[in-house]
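A single protein chain has been omitted from the complex, and every remaining protein chain is retained in its original position.
Chain IDs A, B and C follow the sequence of writing; residue 1 opens each chain.
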Amino acid sequence: MRRSIVRLENISKHFSGREVLSRINLEIREGELLTLLGPSGAGKTTLMRIINLFTKPSEGKLYFRDREVTRLSGDALLEVRRSMVMVFQKPVMFSGSVFDNVAYGLRIRGYSRAEIERRVKEALRLVGLEGYEERNARTLSGGEAQRVAFARAVVIQPELLLLDEPTTSLDPISEARVHSIIRKIKELGISVVLTTHKQHEAIALGDRVAVLKDGKLQQVGTPQEVIYTPKTRFVAEFTGMVNIYDGVVEEVGSTHCTVRVGEVALMMHAFEASRGERICIGIRPEEVMLLRTDVPLNPRHKNVLTGVVSEISPQGSAMLRLRIASGGFEVSADVPRHVAEKMSIRKGGEVLFSLKTSCLRRLEE
Amino acid sequence: MRRSIVRLENISKHFSGREVLSRINLEIREGELLTLLGPSGAGKTTLMRIINLFTKPSEGKLYFRDREVTRLSGDALLEVRRSMVMVFQKPVMFSGSVFDNVAYGLRIRGYSRAEIERRVKEALRLVGLEGYEERNARTLSGGEAQRVAFARAVVIQPELLLLDEPTTSLDPISEARVHSIIRKIKELGISVVLTTHKQHEAIALGDRVAVLKDGKLQQVGTPQEVIYTPKTRFVAEFTGMVNIYDGVVEEVGSTHCTVRVGEVALMMHAFEASRGERICIGIRPEEVMLLRTDVPLNPRHKNVLTGVVSEISPQGSAMLRLRIASGGFEVSADVPRHVAEKMSIRKGGEVLFSLKTSCLRRLEE
Amino acid sequence: MEYLVEGILRAVTLILTLDPYVISVAKVQIIVSTSAVILASATAVPIAVLFSFRNFPFKNFLLTLINTGMGLPPVVVGLVVFVFFMRRGPLGFLDLVYTREIMVIAQYLLAFPIILGVSIAAINAVPKSIRETAYTLGARDREVALVVIKEAAFGIITGILAGAGRVFAEVGAILTVGGNIAYDIATPEGIIHVSKTRTLSTAIPLETSQGDIAAAIAFGLILLTITFILNLLVSFLRRRASIEA
Partner (left out) sequence: MEYLVEGILRAVTLILTLDPYVISVAKVQIIVSTSAVILASATAVPIAVLFSFRNFPFKNFLLTLINTGMGLPPVVVGLVVFVFFMRRGPLGFLDLVYTREIMVIAQYLLAFPIILGVSIAAINAVPKSIRETAYTLGARDREVALVVIKEAAFGIITGILAGAGRVFAEVGAILTVGGNIAYDIATPEGIIHVSKTRTLSTAIPLETSQGDIAAAIAFGLILLTITFILNLLVSFLRRRASIEA
């Protein structure tokens, strides 16, 4: 296991009576990129500010490299803070040149002129702004200013880089460029925490994803864990598990359970529950399996239902999302375009589909 | 063909010497939802402002219901503008109650008190803010204010609704809610133009997608046309066609052409070109087909290459993106997770893949 | 120190016993300055709306002129008014020098550019998006103007109060054109002073130079109360405005 850089232990934060963060336990490990995924107002920025020692937590302890730093001040605080840098959601430039901006952190650390020039040049190359040294920082475009902010942070060679929503409101091409800069920064061995409200970004960039809602950590895990075994209803919803149902446990067996959703009884892998208990279950739309009607039904398919396609809309470029109604039970299914074509699926047509027992997951509320 | 509501004929717009829009020809049809897709600075907002008669075009003609309205002013302008409403990217509330805000357009049109109350109530229900009438509009959250702005626009029952980047910087759950409101508005028979820089949004919502770059219309078509037959390199890049190559035409046949990209010769469907011409070609990552190595090669597979997987990263929830190097030729391939598992694909492993002739597309620069 | 305390006590007594001289000086101040502010508001606010909604030639030049007017030393404004109205000046036939009327004119000229300038700034500070929202919802120019005025109301009132603050506290202009005149009336109780053109602000330097510290302090206290109320209103409006926004 990699060494921990920052560890949060039962961190809570109240602002004027409102609990913005609630009992957060989280570790940031050396060399990893952790994405902090959640909607606006989830407490992502507050968490970042606590890590960067801007905000003192109301309760709990903060460790930096196994040393408690919760209530540091003065020079001790400065020393710890100088190991990390935060890039704010809307970076501001100091008045002066791009060079002045990028050099700032080095100057106050007393580096030599030659060293500063070498490092600034290198940092600007990293973000693709070679030769921008003499430009007035206040005349840069939004995207350029953001890249200067990245250079200004990385030039210090921090152990930990905190990126607060770096791609919010960027178009996809600028976003891709920022992603590639972040990957290059990671290759320099710098650990990164990145907040985002974009599921696809959290998944594409993160070694681990921490999902935050209303100040509570919902789940921490690899991208795959978060997507395929979401712990809570919220994580499921936020990561695109659009089929979520409230059901009642009908049978509890040793290998399987049966859950009733409306008029449909669904078979699931066994879990701990008692009969009559109300639970919440979900299935990802791409795991709904359409079956061919021209061949005999394979008995290993469980939860086979027929339904009528009530809606077809594009889902990204490769998939179509079908809305299928099976009596009162409705499900969304994502099907590759070519499959849908091959099966001549059309609005109003009838389809046969199966919900694999292993793909039906129980969710906490 | 549906009747046209707005038609732009060779519309150009200069601001202090800079050409923000260049010879735009575009038609908005009755009942359709047209998405205007492009990066920031492409001219999307300027185009919306021209349609809403805020900005006069420098050149070209604007038609509303086949009547030229390019240079209207005074009461004639008012009459045309009253047929449409724009919702700005960052909606502002008038000081006063939510009711006052939503009622504004009706009051200045002289509706009766009873009619205003009925319609405001209905509009607030549409956006899910029943019972908010007496709330102070300035104390609403950002998301609530935006929904009030939608209600304020729809309550007038415009023929055309202009939505300027309604979901920029929203998290996925708020975005989904806005999408559902937009779909409901469309069902009321109101035509909608929506600008966005999000490819997935343009594709999921639009009956047609118009792609704009640097003030020039790159392509207008159904979502499928824009994704699978992008006309230009830019449209291809912006809609996620990540494999784009510069090549040289080697052979021009009646059914097929051959194009050399580095050391690889690729066979494509025939197109008009002369030998030695430099062209640009692209293929979508999900159309790169991985082949099984344990069965004999099917002769209908063309452009079969072997390569080494140099990188694997998650692409959304259902797919993995492989970076494959075949000598100097590199390609990204999106493969469903379960397929990748079945084929035991791993970093550093060797794969066999095919680029279908019909999936290789020529792009204009 | 005792002398000072005694002076303050006598000043308070003068105010509480409604000393006719003190009252008449305060009355002149209030009549003149209030008239000037009312006239300036009535003319400046409509012009501010016009400025923000219409383009016309020399608009920028006029704006510069307003800004210059806001920065003009009151004593110079007083001097200009004086030379126009002095007996051998171009408007001398009106015979207004050293009357309350000319004091109103001078203070009007002081209040007008401030009220106009602040009102224009308040209207321009209303986000452009407010106007455009009204327009896109189908409003006419007149209706948009109403929306904008409503949004700018706090700022406009602040401008009026700032104008009031300038004229109530000002000495130079009112001294130059008004002359600081009081006269005597014989009453059964004896001879008392009554102000013709003497105001709170011009009376203070006069009384101090004549050694009547108690009267000067009485005038100072009344003046302070007036400006205190004006400032209180301004900060109240600021707070209201920041809650609204």
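Note that in this section a residue touches a chain if its C-beta (ideal position, glycine included) is under 8 Å from a C-beta of that chain, and two chains touch if they have at least 3 such contacts.
Quick caveat: nothing in here was measured; it's all calculated off a predicted structure.
Touched by the hidden chain within the whole complex are the displayed chains A, C. Only one of C:L62, C:A169 or C:L237 touches the chain withheld from this view, namely C:A169. On the side of chain A, touch with the chain left out of the figure occurs at residues 52, 54, 78, 81-82, 84-86, 88, 90-92, 94-95, 104-105, 108-109, 138, 149, 152-153, 156. Mapped onto chain C, the interface with the missing chain covers residues 1, 3-4, 7, 67-68, 71-76, 78-80, 82-84, 86, 88-90, 165, 168-172, 175-176, 179, 201, 204-205, 208-209, 213, 216-217, 220, 223-224, 227-228, 230-231, 235.
Basically, only the chains that are shown with their structure count from here on.
Contacts between chains trace an open chain of neighbours here, each touching only the next in line.
Spacing of chain A relative to chain C, judged by their CA centroids, is 60 angstrom. Centre-to-centre, using mean CA coordinates, chain A is 24 Å away from chain B.
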